[in-house]
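For this depiction, one protein chain was excluded, whereas all remaining protein chains were kept in their positions.
Right after this comes chain A.
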Amino acid sequence: MNGMNRRQFFKVTAAMLSGSSMAALGLAPEAALAEVRQYKLARMTETRNTCPYCSVGCGILMYGLGDGAKNVKTTIVHIEGDADHPVNRGTLCPKGASLIDFIHSPNRLKQPQYRAPGSDKWQTISWDEALDRIAALMKADRDANFVEKTAEGKTVNRWLTTGMLAASASSNETAYLTHKIVRSLGMLAFDNQARV
């Protein structure tokens, strides 16, 4: 088959056009070459992803606009179902079909928010602060309520006072890691949120 040969990877230039079938058949490519200067290239991307809503895990294609340069922010301009994806074959439910609004929503939460006990206001905190606080509270609760043995002396090592709700559109790997972390703490109440 035509693996590699001289036809491959050529760039169409003015010089090439003047030696082409077009020129040899008496038709001048000048007008076309002059027209080139009126145009600029716009660059888009199409990116595969998984819809974040539910555990069905539909494939989506996200259309982004931007030339990939460092100081230019790529914006997502359109999202549709991925026709190649075996789960949804290009279809999406109404929630999935409106994902683009989810991305550009002015109400979209982009940083951790904290509401102090008794307060009626949310304050923005850093991820470090948020994670430190969650870890400290989890440890305090676990230290206070961890059950090592039952009244009959059976070893159970369980922690019933804290639960965890994990992501819905998890990959197998994410699900495995979540499971390992939660179960190793002795936590029993745990769900991979399959219904939003």
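We adopt the following convention: a residue touches a chain if its C-beta (ideal position, glycine included) is under 8 Å from a C-beta of that chain, and two chains touch if they have at least 3 such contacts; residues count from 1.
FYI, contacts and distances are computed from a predicted model.
Undergrad: For the chain that is missing from this picture, which UniProt protein name fits: "Protein FdhE homolog", "DNA 3'-5' helicase", "Aspartate carbamoyltransferase" or "Binding-protein-dependent transport system inner membrane component"?
TA: "Protein FdhE homolog"
Undergrad: Which chain A residues would touch the chain omitted from the figure, given the whole complex?
TA: Residues 1-2, 5-14, 16-17, 19-22, 24-27, 29, 31-36, 39-48, 61, 68, 80-84, 86-87, 89-92, 97 of chain A touch the chain that is not shown.
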